[in-house]
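The complex is shown incomplete by one protein chain, all other protein chains being positioned as in the whole.
Think of it as A and B in the order they're written, each chain with its own count starting at 1.
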Amino acid sequence: MSYFLARRIAGFVLTLWAVSIVVFAVMNVLPGDPALTILGLDSTDEARAALRERLGLDAPVVQRYLAWVGGALRGDLGQSYSFGVAVSGLIAERLPLTVSLAISGMTLTVCLALVMGLTAAARHGRAGDWAIMLFSQLGIAVPVFWLSMLLVLLFAVKLRWLPPGGFPGWSDPVAAARALVLPTVALALVQSAVLARVTRSAALEVMRLDFVRTARASGFAPGHIMWRHVLPNALVPIVTIVGLQFAGLVTGTIVIENVFYLPGLGRLLFQSIANRDLVTVQALVMLFAAIVVTANFLVDIAYVLIDPRLRAGRA
Amino acid sequence: MNARLPVNILIGAALVAVVMFAALLSAIWTPYPYAGIDVANKFAAPSGAHWLGTDQLGRDLVSQLMAAAGNSMGVAVVAVGIGCSIGTALGLLAAAKGGWIEELIMRLSDLGFAFPALLFAIMLAAAFGPSLSMVVIAIAFINIPTFARVTRAAANQIWRREYVFAARAAGMSTFAISRDHILPNIAAPVIVQATIEFAVAILVEAALSYLGLGAQPPEPSWGRMLAEAQTLMYLAPQLAVWPGLCIVTAVLGFGLLGDGLRDISDPRLARRRPA
């Protein structure tokens, strides 16, 4: 168990380190002169030289990399070129909105997917199963930004129930929640399509096992059997996909924030790209990649919590 | 289950055929030039002249959608083609050499999975400026680890077969065995994966163009058309419908086709997708 854990932690740290090298290389080394990227082709040589000096770009690459990583570990992600403030401050300001959206999106995703997946499995081969699978197949093909636009068309433009976008701030919690409804639903509908399929096929595999027959012979209700016996045994593949979907959730959040004009990290990323604010972009890309890597790491750990057989050290 | 297989493939193939035909046709003919501005005729309703109407600049919608199909398919073909070739080569190499080479290639592909395609493309667009070629490079790059994994897993199985032992005993080189015996036998899973990655590529291109990081005006793209339509949502909501339907058609087509091909080529793959 502890050996298993140590190996996973080592792998996690190594991956993060490698990701940081990739991000740094793409943002700093490959484009040639970052000052040129930031200031554009029509900038003067003097302006570029001044910027290079300010950003410490004249130092050797390795030294710059170490300074970046060292700073990041201390929570110092550098100065934003366009906002003129610390990047960490910018992130802290926008983090709550992005995290709220991600959590509410993921929660709704999991609820929808489990209900649809288990219902489809319980009605295997019947109309309910077909309907849910058709929905899932469509959900996989629909781009999240288009679905968002359709939701806005229906609920904001036509019915006028919910705001079409923007964020009023947290001071008015009801307005804030209303602003998050459509983004959450859009995110969850798309994400739950894949997860519902996985849940269904995992549940169908488990339903063939003998202990499900034992549970039926014990006179338990079908719902009880599905949620208490089938679902826990189907969790390993489901959790795997939930972990993988974190990648989709992260990119989905980036896209959604831009569709609904929500001032979160995804919106910040695009503003920074538009402003050629490489320091901020670099910090955000690293942050998003780190979230994905961390999610995958947590999934690895979760397996052990789900299955007592793994706890016994057979991993 | 049995009855579903051909249905999957038939519907998928039909949708793909429609999109492909539109894409190829757009190279030689569209009803109007896709960028042809005709302000007098803006927001025209569907008619014999403009089947789906025109947009805010009077551009013909059908022509734009067709040209966008061409762009979308082009990006997908080139990007998945590059990613598939490099990834498959690396996977074959990993399976053939084993040892530290295999370990290195597989750890590097693990690294690739830390970057969702969209995030990687955003990073490239930020560093090099937005363009369709950046989208192609990003999608190609992200495809390499996927194909390396699929190829290596399949190739490792073939390497254990007896006829491969026989070929080695006969003194065939590792390269020749990979080319003559391994590659033909792993074609099925690679083709299946390519079909699925096609669908992903179409989605990523659309998303990036929607976000302004892909196709630049006046290059036609379904994603970019949707971005423009969003600003006109109260004025001309119909413009937000057609490009989205095109994306869904294309993605659904390749998705169904890939699923169906996977089901008939190897039912075990249906459950054990590489994570």
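The rule is simple: a residue touches a chain if its C-beta (ideal position, glycine included) is under 8 Å from a C-beta of that chain, and two chains touch if they have at least 3 such contacts.
Going forward, contacts and distances are computed from a predicted model.
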* Identity of the absent chain, which is to be given by its UniProt protein name, from "ABC transmembrane type-1 domain-containing protein", "ATP-grasp domain-containing protein", "Succinate dehydrogenase / fumarate reductase flavoprotein subunit" or "Peptide/nickel transport system ATP-binding protein" -> "Peptide/nickel transport system ATP-binding protein"
* Chains on display which the left-out chain touches in the complete complex -> A
* Decide which residue listed in A:Ala47, A:Val61, A:Ala221 or A:Ile301 touches the omitted chain of the complex. => A:Ala221
* May I ask you to list the residues on subunit A that touch the chain which is not drawn? => 209-211, 213-222, 224, 229, 232-233, 306-309, 312
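Simple rule for what comes next: only the chains that are shown with their structure count from here on.
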* Structure fact -> Taking each chain's mean CA coordinate, subunit A and subunit B are separated, in whole Å, by 22
* Structure fact -> subunit B contacts subunit A in the complex at 110-111, 113-119, 122-130, 199, 203, 206-207, 210-213, 223, 226, 229-230, 233-234, 237, 240, 243-244, 247-248, 251-252, 255-256, 271, 275
* Could you pull out which subunit A residues touch subunit B in their complex? => 15, 18-19, 22-23, 26-27, 30-31, 37, 137-138, 140-146, 149-150, 152-153, 157, 164, 201, 205, 240, 244, 247-248, 250-251, 254-255, 258-259, 269-270, 272-273, 276, 278, 281, 285, 288-289, 292-293, 296
